[in-house]
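Take a look at this one; I'll ask things after.
Every protein chain except one is present and positioned as in the full complex.
Just so it is clear, A, B and C label the chains in written order, and each chain counts residues from 1 on its own.
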Amino acid sequence: MPAVGRAIDTGQTQNDYWKPMFDGFDFSKKWEESEKPDVVFLVYNDHATAFSLDFIPTFAIGVAEDYAVADEGFGPRPVPPVEGHADLAWHIAGSVIQQDFDLTVVNKMDLDHGLTVPLSLMFGQPERWPCKVIPFAVNVVQYPVPSGRRCYNLGKAIRKAIDSFDQDLNVQIWGTGGMSHQLQGPRAGLINQPWDQAFLNDIGDNVDRLVGIPPEEYIREAGSEGIELVMWLIMRGALDDQVTEVHRHYHVPASNTAIGHIILKNGK
Amino acid sequence: MPAVGRAIDTGQTQNDYWKPMFDGFDFSKKWEESEKPDVVFLVYNDHATAFSLDFIPTFAIGVAEDYAVADEGFGPRPVPPVEGHADLAWHIAGSVIQQDFDLTVVNKMDLDHGLTVPLSLMFGQPERWPCKVIPFAVNVVQYPVPSGRRCYNLGKAIRKAIDSFDQDLNVQIWGTGGMSHQLQGPRAGLINQPWDQAFLNDIGDNVDRLVGIPPEEYIREAGSEGIELVMWLIMRGALDDQVTEVHRHYHVPASNTAIGHIILKNGK
Amino acid sequence: MTKSRPYDDVPGTTVFDERMSRKGYHLNQFCMSLMKPENRDRFKSDNRGYLDDWKMTEDQKQAVIDRDYNRMLSLGGNIYFLAKIFSCDGLSFQYAASTMTGVSEDEYLKMMLAGGRSPDGNRYKHEWDKSNG
Partner (left out) sequence: MTKSRPYDDVPGTTVFDERMSRKGYHLNQFCMSLMKPENRDRFKSDNRGYLDDWKMTEDQKQAVIDRDYNRMLSLGGNIYFLAKIFSCDGLSFQYAASTMTGVSEDEYLKMMLAGGRSPDGNRYKHEWDKSNG
């Protein structure tokens, strides 16, 4: 979210307000340093930046060699541009379209905080991002948004595509998006900690429950922007049926939002 | 195709070259006059007009109130602008996305000959088109294109959406695109009349065969641009399983292309 | 389509479906334009003049000038688009959210520090009607 980006960009991560949140990422940053991914397949939502109402793709995959950082109304964030992995991205696009997912293929788009804040949280403030990124944008702005089940099945198709790629790469899948939050209207500020905790509890070993949650439950229980959690199901679909939890962190508040993250690795 | 548009726009439809082709539409024009559709759901392909390589949607539905006629490099065709049917288009978009087709929703796009030439062929040269149009663009330019089976199933989802709309409208589905043709390379000019005739023979009562045709068969047998025929399968999917053939016409050549059309109505 | 939706009974919340999107198209496209610095400058120096370039309703323009975000939401604005307005004003999501809830930014901040707004009593419109009635 923009406020987290600003805290990072203005050096406020260690003040009383932000420290507990950023501390939760210490482990994850070290873990990334040891894992050294070649590519992150980064599932995120564009926040009315690359896509206006003129053109609203349900799922869009970036196949470019590089991407600029967007100006969302207050100048671009001071972070490095993002390098793509065109070979793998095109391979996934082709494979997933042939598995009956009707992607929009994108050669040019600016990337907003939905993509760059997760990079900052996991990689800090390097001169250059330590790996390549395939941006995968999901429409969670204009209803109807894709169902949780559709997202989960898409994850499975992406996994099949990655497994059939003929280069040996260390690929991570990130599902992003705040946990419960609502940014709009008289109900703004809604946070549902028990609901979020149940989501974190089930994403590893009981994802079937999560896959069946209808959009109105996200809105009612997790706030209008809690719908972003369907993106986590794409990540989950791309992993093995059996996974091991490596790390988990949950914190309230980050500005208007409950922020949670969980690291899962394939196999028990 | 552009040449057909030019023949219409420059008053050459009755010369020796074009007359046999245009005569094949006499029946169909009269049929449209008696049918008086309220809305045509028009499945077509954008020919690098509204969509550049920057954004390539597999399936895009137009939900706008109106659309301009595109300038494809020689000025816009002298035909009326196209009126949309936003109510029905949004209803279909919502329903079809919830049936797991990952549409791109479009509020603004200029329409090229892929959409306006079929309108001219069926409606002639009116001051104003006699009905509203929902443009539905299918990617048949950038491979991989959607499979015939995916298109056919999409047609079924569109039908379900139209049937559940709460206004009583006379809606027609048009699938467009040339039959066999190849516009490029040393093999340009390929026409496969027996293959086309078999396609016309089977689209009514033996569509299962057509649904299984892989892209390489279209390319090999019907020319690189023959792949446009997958769009006919969206139309077919939207009709009843049992249909009656009302009219059929096939002619070679129209410039580089075999031109065919068939009118099917629901039920035996 | 004005059919009811399963989320219509959530209180204090505007779901950006096609009913809202069709109302708010020009309002939201105006918001997108503020991603360009030159447009922000023009808008800042003359709100009204800049807005008059857009096919927005008078109500929409006035709501923007008033920075009345709840009104903008009811007129088809989507929060991610509207964010371009308060970003251009140099204000945060937290500030904007507080104005929508009718409490001061400070009170809102305190609520968030205390764990945010509870879902209890905030799931259904009838729960709000009761507490107001």
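Assume a contact is a pair of C-beta atoms (placed from the backbone, for glycine too) under 8 Å apart; a residue touches a chain by one contact, two chains touch by 3 or more.
Owing to the predicted nature of the structure, the values given are computational and were not obtained by experimental measurement.
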Checklist entry - Missing chain touches which shown chains? => result A, B
Next on the checklist: Out of A:H47, A:R77 or A:H91, which residue would touch the omitted chain in the full complex?
Outcome noted: A:H91
Checklist entry - Which listed residue (B:P37, B:G62, B:G175 or B:P215) would be found touching the missing chain in the intact complex? => result B:P215
Checklist outcome for this item: Contacts from chain B to the absent chain lie at residues 1-3, 6, 47-49, 52-54, 70-75, 141-144, 180, 182-193, 195, 214-216, 219-221, 224-225, 252-253, 255-256, 258
Item to check | Residue numbers in chain A that touch the chain omitted from display | outcome: 63, 86-87, 90-91, 93-94, 107, 165-166
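Simple rule for what comes next: only the chains that are shown with their structure count from here on.
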Checklist entry - Any idea how many Å lie between the Cα centroids of chain B and chain C? => result 40
Checklist entry - Distance-wise, how many Å sit between the C-alpha centres of chain A and chain C, to the nearest whole number? => result 24
Checklist outcome for this item: Flagged in chain C as touching 2+ other chains are 17-18, 25
Checklist entry - In chain A, which residues are in touch with two or more of the other chains? => result 53-54, 142-144
